[in-house]
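Questions regarding the structure given below will be posed in turn.
Yeah, one chain of the complex is gone here, protein chain that is, but the others are all in their spots.
Presenting chain A:
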Amino acid sequence: MLQFKLVLLGDSSVGKSSIVNRFVKDSFEDLRESTIGAAFLSQTIKLNDNGKEVIVKFEIWDTAGQERYKSLAPMYYRNANAALVVYDITELDSLNKAKTWVEELKNKVGDDNIVIYLVGNKLDVCEKDSSKRLVSLEGAKEYAKEQGLLFIETSAKTGANIKETFQEIGEKLYDIKKTEVNTDLDGNTGEIEISKPSTNDTTSCCS
C-alpha cells in the first residue's frame, strides 16, 4: 500500500473541510463548524497500473483557513506529498489568498517535492446562478497553467469532481514515484511508503 500525505490550504469558508468530508464520508452539511488548527482524516483509493491494482492511502490534513502566520504554517505542509489549495469561485479574494499559498509552497517546499492542485470549489452555486461566479474558469485555469499546477473546479455539495480530484492526485503521485517504487519493489517485498519531502525553510520553527 502506498501512503501519501495531502494537505488542504485556503481561505476560511471556501469548503476545505467539506471537500474532505465528501471524499472520505461521501456526505455534506450546509453548516460546518470552523476548523481550529487542523483536522485529520484518511481514505484509500485504488489505482490501476496496467491491470495491477495499487492501493493508495491518503493521510489528509485539513487546516484552518485563518491559520496564516509564518511561524506555524510549515507545520501543516511539512512532509506533504500533495497540497489542495482551495478557493471559492464565488469569492474573488479567496483566489488571491490561494495564490499566496501557492507562492508559499513553491518557495518553502519546491515544485519538485509537492504536487499542487488548485481547486475552485462551490461549483453548484454557479450552476444555479451564473451571476454568482466571481472567478472565471479561464482566468484560474491560465494561472494554474502558468504556475504548473493541476486545476479543477468542484462542488463538495453535489460531489462533482471530488473523487476525480483525489484519483488524479493519486495517479500523478504514483507516476512521479513509480520508478522509485519499482526500484524498491525489486529488492523489497514489504510495504512501500513514498519518501516524504521536507520543507526547505530552515528558519521555521519546525525545521
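Going forward, contacts are C-beta pairs under 8 Å (C-beta built on N, C-alpha and C of every residue); 3 or more make two chains touch, one makes a residue touch a chain; residues count from 1.
The working rule: contacts and distances are computed from a predicted model.
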Chain not displayed: protein name in its UniProt record ("Rab-GAP TBC domain-containing protein", "Gaa1-domain-containing protein", "Ribosomal RNA-processing protein 41" or "Phosphatidylinositol glycan anchor biosynthesis class U protein"): "Rab-GAP TBC domain-containing protein"
Residue in contact with the excluded chain [from A:S13, A:Q43 or A:N113]: A:S13
Touching residue (missing chain; options A:L2, A:V20, A:A73 or A:A144): A:A73
Chain A, residues in touch with the chain not shown (by the definition above): 1, 5, 11-13, 30-40, 42, 59, 64-73, 75-76, 78-79, 88, 90-94, 96-97, 100-101, 104, 125, 131-134, 190-191, 205-206
